[in-house]
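Data first, discussion second: the structure below is written as structure tokens.
Of the protein chains in this complex, one is absent; all others appear in place.
A and B are the chain letters, set down in written order, and residue numbers restart from 1 in every chain.
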Amino acid sequence: MERVPVLKIGDILLVSIQVDMSDQTAVQLQEDLAERIVATGCHGVIIDITALDIVDSFVGRMLSTIASISRVLDAETVVVGMRPAVAITLVELGLSLNGIRTALNVERGMELIAAAQADDYDYSAEDEPDDETTATR
Amino acid sequence: MTAGIDLGHPQAQAIQSDEDVVRVRQLVRTVAVAARLSLVDQTKLVTAASELARNTLVYGGGGVAEVTTVDNGRRRGIRIVFADDGPGIVDLDLALTDGYTTGGGLGLGLSGARRLVDEFDIVTGSGQGTRITVIKWSR
Partner (left out) sequence: MALSAEENGRLTGLLSEHAERVVQRWTEVATASLRGRLSQAELRRQVQDLHRSMVEAGRGGSFDLESESAGELRAVLAELSRGRARQGFTATETAVSVYGLKDVLLELLESDADTALRDYVAFSSLVDQMGLFTFESFVRTREGLIADQAEQLLELSTPVVKIWEGVVAVPLVGTLDSARAQVVMERLLQTLVDTSSPYAIIDITGVPAVDTQVAQHILKTVVAARLMGADCIISGIRPQIAQTIVALGIEFGDIATKASLADALRHVLRLTGAETARRQPRRES
């Protein structure tokens, strides 16, 4: 079975899916990512799907699950690089990928994560009551 | 369902494992590209094929997919038949409802796939296996 590599760049885990994943590979990726988030303590996950020519309901569900898991582990997930044809198909399929944050490309995705982390920092610095951030910092 | 004339022999792909679902996707894409479907139509058809192939594997206990290029005189299209000898679908209306699932999925397989193709035909019944035929015409 093929395995999708997970790269660590600074405070971000980058997953670039380059193969047509079998369902098993997708499930494996989900497990690998959860482990790496805990092991590295990263607060951002970028999943680059530029190379994917389709996203079906299984992969869609995997993306949602990864986003939920990483949220529990205090990491922000951004899915980047979805192709127009894939987005149109997903809308027709009826999959809205609720709760997943998206960006046009890796660069925009990194900006998004940086912005989210800056917010966390701002809030704790300003000493605003913010349950989300006080627990971890 | 308008039949159309077959162009060439159907290409078959057995669906017995996870990897076979990937192979079905690749086969459908190759045929769709050769039939000059637009990029969006290719994507829709391959996605539908992926959903239906997974259904054949998970609910039908495996089966076969047959991909054929067809021509109805005006347009070219791709017909895919998914057949299995599984338990069949008892309540078809319910199975075609968005969000209904017995297998722990999102319940978008059948209903979603139907929205992605131009023609959708299903023959099934309790204990009779399932045979789903879909066609996507080029625009």
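Brief remarks follow.
Rule of thumb we're sticking to: a contact is a pair of C-beta atoms (placed from the backbone, for glycine too) under 8 Å apart; a residue touches a chain by one contact, two chains touch by 3 or more.
Note that the structure is a prediction, hence the values are computed from the model and not measured.
Summary of contacts with the chain left out: across A:M21, A:C42, A:M82 or A:M110, the touching residue is A:M82. Here one chain is not drawn; of A:V4, A:A34 or A:L97, the residue touching it is A:L97. In the full complex, chain A makes contact with the omitted chain through residues 76, 78-80, 82-85, 87-88, 90-92, 96-97, 99, 101-105, 107-109, 112, 115-116, 118-120, 122, 132.
Criterion: only the chains that are shown with their structure count from here on.
Mean C-alpha position of chain A lies 30 Å from that of chain B. Across the complex, chain A is touched by residues 18-19, 21-22, 25-26, 29, 39-40, 42-44, 46-47, 50-51, 54, 98, 105-106, 108-109, 111-113, 115-116 of chain B. Residues 20-24, 53-58, 60-61, 83-86, 88-89, 92-95 of chain A touch chain B in their complex.
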